[in-house]
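I have a structure I would like to understand better, so I am pasting it below and will then ask my questions one at a time.
One protein chain is absent from this view; the other protein chains keep their places.
Now for chain A:
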Amino acid sequence: MDNTVKRLLERLVRRIPSRMLKTTLDKWSRLTATQRQSIDYTESKWALTEKLLAICEENELTVKHIAELEMIHVIENPNLGMWHAFQLMDPQDDAHSVELTQFKEQFKSHLSELIRHVSIKIKKHTDEAVWIRIAWGDTFSRPNHLKPTYVVHYLQTPYVFLSSLTSKQKPLLSQALVLSTRYQAIKDANLSGRKLTAIRDLLMKQYLQVFPTKFPSPLAERNRVVSNLHIEKEQAGSAANRHQMACEAFGDGLLPQLQSAVYKLETKFRDHTNKTMTERDEPFRCVVKFASTNLLESLRHSASSGVASTPVTPLLSSVPLKGKNYFVITDNGPGPSSQK
């Protein structure tokens, strides 16, 4: 049996947790009922791999089929790996009426034109996301299925999410995407994270945002019920105010889980007590990185508890507002004025 198939299958069985293996294999539907029943999921991974290899040989499955299985697994678990968001710019007139079949054909033909050996698989998920798996080869070698790139795009939106793309592959993929979606350019959206669902929710505005309204906000009702009537909080008013401003800046309820925010400073040093630094002509380069398991939640909490001053500084509130977590700050004015 082909070595690549073996290696791919081995790696895949290792990656998929035992409890999910059954459901993934059922979804794959490349195994007959008897074959499926013959697999004992309590065995060790090594034993399972051997069993599956045998079945695949029986069914004469190729690397493409295994790639399918891998894709199913990745679609079910999109929060693994590192995802980067890109934005398509300047739509042409027919960009809004691009439909799936057209996009699929166009993308496959454009990418195949640009690079000879490439294996493309496109699948539409139930939530309207178009998933693309690309195994790259070049003029001399066959597509490498062990290092595929995954692309997620929602038609009629300008956002594309990529994972595992090298800098050599980037221009090829960008061109294929731009042509098939009928836009004119693509640029880095400066948003990245481990969870695809989080960066998608942030850009598609799928989390609960808070806006000023005329009518009392439900936040007040949902605030903690007074546990003891004899205890009165002296600063209840200002605490509620801070909480409101924090929620307006970051959102309410569960927030998309970002892992970091990076600020690259290229500003002049401004501390007057330090003459050596202020006398320099070049800007002071500094990188500030905030890291957390749930960055937006921590920022919101720091604003509502008073650690960060309210009204929330635009440097922090730009993360959800602009949907970015990489900023380059220059001297042109307060806040993130210039972005890559």
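Rule of thumb we're sticking to: contacts are C-beta pairs under 8 Å (C-beta built on N, C-alpha and C of every residue); 3 or more make two chains touch, one makes a residue touch a chain; residues count from 1.
Following the convention adopted for this analysis, contacts and distances are computed from a predicted model.
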Task: Would you mind picking the UniProt name of the chain not drawn here, from "Proteasome subunit beta", "Centromere protein O", "DNA polymerase delta subunit 4" or "Armadillo repeat containing 4"?
output: "Centromere protein O"
Query: Which of these touches the unseen chain: A:S97, A:Q235, A:T267 or A:T293?
result: A:S97
- line: Missing-chain contact among A:Y159, A:Y183, A:Y263 or A:F327 belongs to A:Y159
- prompt: Which listed residue, A:K205, A:K233, A:R270 or A:K289, touches the chain dropped from view?
  reply: A:K205
Field: Residue ranges of chain A at the interface with the undisplayed chain
entry: 96-97, 99-100, 124, 128, 154-159, 203-206, 209, 211-214, 321
